[in-house]
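The structure is given below, and queries will be raised subsequently.
One chain of protein is taken out of this complex; the other chains stay put.
First chain written, first letter: the chains are A, B and C, and each begins at residue 1.
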Amino acid sequence: MSGHAVKEFNITWGMVIDLDKCTGCGACMTACQVENNIAPMVDASNKLRTLSWMLVFEMSNKKAAPEAEIAYLPRPCMQCGNPACVPVCPVVATDKNEEGGIVSQIYPRCIGCRYCMAACPYHARYFNWEDPIFPKGMEKALSPNTSARPRGVVEKCNFCHTRLMKAKDKARQEGGNPEALADGAYMPACAEVCPTGAITFGDLKNPEHKVHELAKGENAFRLLEKLGLAPQVYYVSKREWVRKLGDNYAATGKAGAEKKHS
Amino acid sequence: MGLDRRGFVKLVVGGVAGTLFTPVIWQGLDDASIWSQNWGWIPRVPKGEVKAASALSKLCPAGCAVKVKTVGGQPFAVTGNTENPMSKGGVCPVCAGGAQLMYSPARVKSPMKKVGEGKYEAIKWEDAEAMLVEKLTPLKGQDGKIAAISGDETGTANEVLSAMLAGLGSTGYYVMPGEMFTASKGVKLMGGNGQPGFDIEGADLVLMIGADALDSWGATVANQKAFAATRPTGAEATAQFVYAGPVLNSTASVCDKFLAVPPTATTAFSLALANALITAGAVSSASDFGDYKALAAKYTAEVFEKATGLKAEVLKDLAAKIKAAKAPLVIAGASFGQGAGALDFVAGASLNVLLGRVGQKGGMTLLPAAPKAIASATDRENAKDAASFLASVATGKATPGALLIYEANPAYALPQAGDMAKAMGNIGFKVSFSTYMDETAALADLILPAPHPYERFDDAMNPYGVSKPTYLAGKPVVAKPVMDCKDPVDVLLAAAGKLGLSLGFDTYADVIKAKAKAVGADFDALANGGIWNGEPKGGSLSLGAAALAKAPAAKADDKAVALAPVSKLAYGTGSLATPPANLLVVRDTELLGKDLLVQMNAATAKKLGVASGNKVKLSAGTGEVKALVHVNEGVAADTVAMLLGFGRSAWDEFTKGKGDNVYKILTVSDEAGTGLKVWAGSTVTVAKI
Amino acid sequence: MEEKKQCKGCGGALPFVIGFVAAVIAGWVLFPDLIYSKKTQPVRFSHKIHQEQGMECSSCHTFRDDGSYAGIPTNEKCMECHADVVGSDPAEQVYVEKYAKTGKEVPWLIYQYQPDNVIFSHKAHESLECTSCHPDMGKNDTPPVYYENRLSGYSKQTMKMWKCERCHAENGVSNACHVCHK
Partner (left out) sequence: MDRALFPDGVERCSFGKFALWMAFITAFFLFGLYAMIVIFAKGIVVTGLDNYFGFGLWITFDLAVIALGAGAFFTGFLKYILKIDQLKNIINLTVIVGFICYSGAMLVLTMDIGQPIRAWFGYWHPNVHSMLTEVIFCITCYCLVLVIEYVPLILEQKQLNKIPFLHHLAHNMHVNMALFAGIGAFLSTFHQGSLGGMYGVLIGRPYAFRDGFFIWPWTFFLFVLSAVGCGPIFTVLVCTFMEKLTGRKLVDYKTKALMGKIAGTMLTVYIFFKILDTWAWANNYLPSVGMTFDQMFYGVIYGKWLMFTEIILCGLVPAIMLITPSIRNNPTLLYTAGILDCIGITLNRYLFTVQAIAIPVLPFDNWQTYAPNWAEWATSGMIVAYGFLVMSLSYRYLPVFPQERAMNK
């Protein structure tokens, strides 16, 4: 069916998030909000109307005390290899055509039909319900890296794509190769800020990047692997119940999903 | 011949047809859509050169060594400082949104004078400073007439403050309660002195009793980095972490083992563990080992089970683990970073002594008192606590005429906050040196706005928890503050001068430079993101048996349940309401609309006859708090957990009136034998409404 | 019946033609004037004079160490020479009085203004001639008039997306959205 094949790229920017390290402190969400100019909400407890490109879910093993366990799961955009959101957009406001495989979202093109939101099972896409009005003066502290979006368009995490552009320029300036950035030369805000280094970021295809091996680890898995969206975000956990919660196992009952490397 | 209807119609039709052959419609459509892409009321993003400047971001209690990113000189983001060995490139959630806090709507924009209940008027700095001097002059030289409360644990500003008071003939210098305070007292009870430190990095088993070391206890980021270093992604962990506390909190969520221990049973837990270790053959050369052993023996498996509601096997397993470990470390503290009293600390720390871990790599250390920049300043370990002070103000035992409040929010962040706020009413003249319009500033007669950390010089000596002497300092990132504010220390030094008292410095910057010199550090290196480290001092400790002997046995009260306040760094601190950039982080299972949620496990809920979603009233002492029930299996037996930091009555639209202030229902009691006030392990009664 | 007669009177297609022509003229002649407002630069900056001093373009329009492009220089740069009046040109006077002395940056009008949602790397386009996108300012003594679209707020010279795309396509450069948008 149209648009339903995994797109291959020479560079595949991806994340490996170690859930055994994530304390759910929220620094990634804050750094993301700052980097991407998301205006503070007066009622941020209404999670059905908030904008959180990076969202930390709380997972529970659903056991009663004292066996109860929880884990925190940071959820950026999965930058799927086979995105559900891209083929459905009627106006090409989102695409996956660029080297690196980051799924774009173009606010000036988006008409706000929200079809892509309906398509994304990770809820990684958000509709801009209201104009981004910042408390007086705070607009002076806006980040230069992301344009402020008007209301009525859909927005989402793009792995801080502007940082990629800047990393490439730096490479050019220093006579390096912008298409072969060193590990760590380009990092999204969340990965950079994380105090426990739970988020590793890099090119999944590049053996010199840590993520290359980590993504293949025995405890690595992807969310909803079975749907075949082939996310570029991997998770790692030694806890089986966590891995099981990463996908639906009604059929197989087994944890840890079969790996399809994008 | 006039133009009739038909002719007119033709004309119009022709016009329309003609228009189709011009750019009007097409360009009009295009421009309209472009207009919708750049609406005038949507803020434009700044342009200019992007730089990063080192800063000491003292927004969180420990302070993060960070790089502040600026565009055209304007701070917009904060990233870690990878060169700094303390934060190693990590940033806490509060400091991550530090740049936005510069423009928090809650910032005090200029000096303000109270002109009536909740009414203020902006005044000029000269007038403000004159007013300060004028009010202090008559009180000069009378002990106890001028008091000061500091909420900054690590800054040298404390030296200026205490020295100034001393110089004005008052001993009324108090600090806000914190782990540092009780721990130092605890160390004294164990026959030592100095601030305890914990070498998490070097340990291969870390048992945290209460201490929420990976989120809100001690030097959070440093702790998190140490923890992370033992868990290389995709490889075997090199250390085990165990959390024993009332709530399955952030720390517990990543620990290998979580033991749900009610806040009322902390000492019992530690001593029962000591008992188990001793039975397993642990011996100590400490002089009071005999008494200690006898004392611990009282804490049998049965006592343990009764006090904690846990199975005795759990304790055995833990003892075995510890025994097997090469470098075990025990960290004791209140799960919310204060009010634990010294005995809980001693009980925990004594385990380190018992295991012979004091002064060892990966063990507990003692930090020597740092050299002072101002000789007449009060030593840190001699600090007195603000809670007791305000309590005596309430009863009229203390009658200060003026109160200087520096970076502290006693009206909000002290147990029985309601009474504390009232007590402040008995003080004639209150000055608040605060960056934000907090609850205390709202009660003050004079508000002197302090600069944001990126607008000022500041330093941090030995943040609590660090294993070796540590000194950080920072200088402003921006040329001038965005509000009309002055550095409180500069103001104090000037005032002191006018009161005829010279402390030898004119500005805080000079004080810090002197401090650096005294310590033997290079200020410029520090200001550029560096760090100074010294060596911990040796010295042995007793097991504190004498003190522990007075520890009351955990009493089971059927009517009341234990209250476990939870502190999450991201949601702010007593002196900082949830920052705008952190609002998203708060979960809807913690705060929903304007309601705070109270967490308890299903068994407790059943016992209390409440269910998820019920609105309940929790009361203790003179305070009461309303909340919605949320069943959470991560809470210890007969315990209810609630988040601190909500229920603000000042601040901004984002925090004001959101949730309720749990400090109101923390009840203070006197700790047997130590004379300390404690409020960890307060109990509350829960009633459905 | 009444109407029918008159209709004969009002010359068949004539009104139609009149309307048509009028509209076409309005659309091509009046409209462009209406939609754009004219603006002049805050300071009459003469590239010509500066070039005659033997200055290179790159002595003001530089790349920074991180590969980002400084674009139009800030006061810091200009004041290296013009902290005080050095010449006789009244325009310099204006600059020194209004900006250098007050520390206020000059609100230059950018002929190639691009909105926030566009990210453009001069570094990536270094191999191209400046003039292939920018007006040839080098010889200018008086900066050209700046035409601003009243509705969209863009400069008349703002390069539209289709132009960027065409050049990218011709040179085999990706036209993926994020290559140019942020």
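Keep in mind that, in the parts below, a residue touches a chain if its C-beta (ideal position, glycine included) is under 8 Å from a C-beta of that chain, and two chains touch if they have at least 3 such contacts.
Since the model is a prediction, treat every value here as computed from it, not as a measurement.
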Using the touch definition from the header, name the shown chains in contact with the chain that isn't displayed.
A, B
Taking the entire complex into account, which one of A:Met15, A:Leu142, A:Leu181 or A:Leu245 touches the absent chain?
A:Leu245
Suppose we count only contacts with the excluded chain; which residues of chain A make the list?
1-4, 47-50, 57-60, 73, 82, 84, 87-92, 109-115, 117-123, 126-131, 150-154, 223-224, 226-229, 244-252
For chain B, the residues touching the chain missing from this view:
29, 32-33, 35-36
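Rule of thumb we're sticking to: only the chains that are shown with their structure count from here on.
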I'd like the Å distance between the centres of chain A and chain C, where a centre is the mean of that chain's Cα atoms.
37
How many angstrom lie between the centres of chain B and chain C, each centre taken as the mean Cα position?
52
For chain A, jot down the residues that touch at least 2 other chains.
107-108, 145-148
Check: chain C positions touching at least 2 other chains come out as 66, 68, 115-117
Can you list the chain C residues touching chain A in their complex?
63, 65-68, 115-117, 119, 121, 123-124, 126, 174-179, 181-182
Provide the residue numbers of chain A that touch chain C in the complex, in ascending order.
92-95, 97-99, 102, 104-109, 145-148, 158, 161-162, 165-166, 168-174, 178
Touching residues on chain A, where the partner in the complex is chain B:
16, 18, 20-27, 29-31, 33-35, 37-38, 40-47, 50-52, 56, 58, 60, 63-66, 68-72, 107-108, 131-150, 189, 192-198, 200, 213-214, 217, 219-220, 236
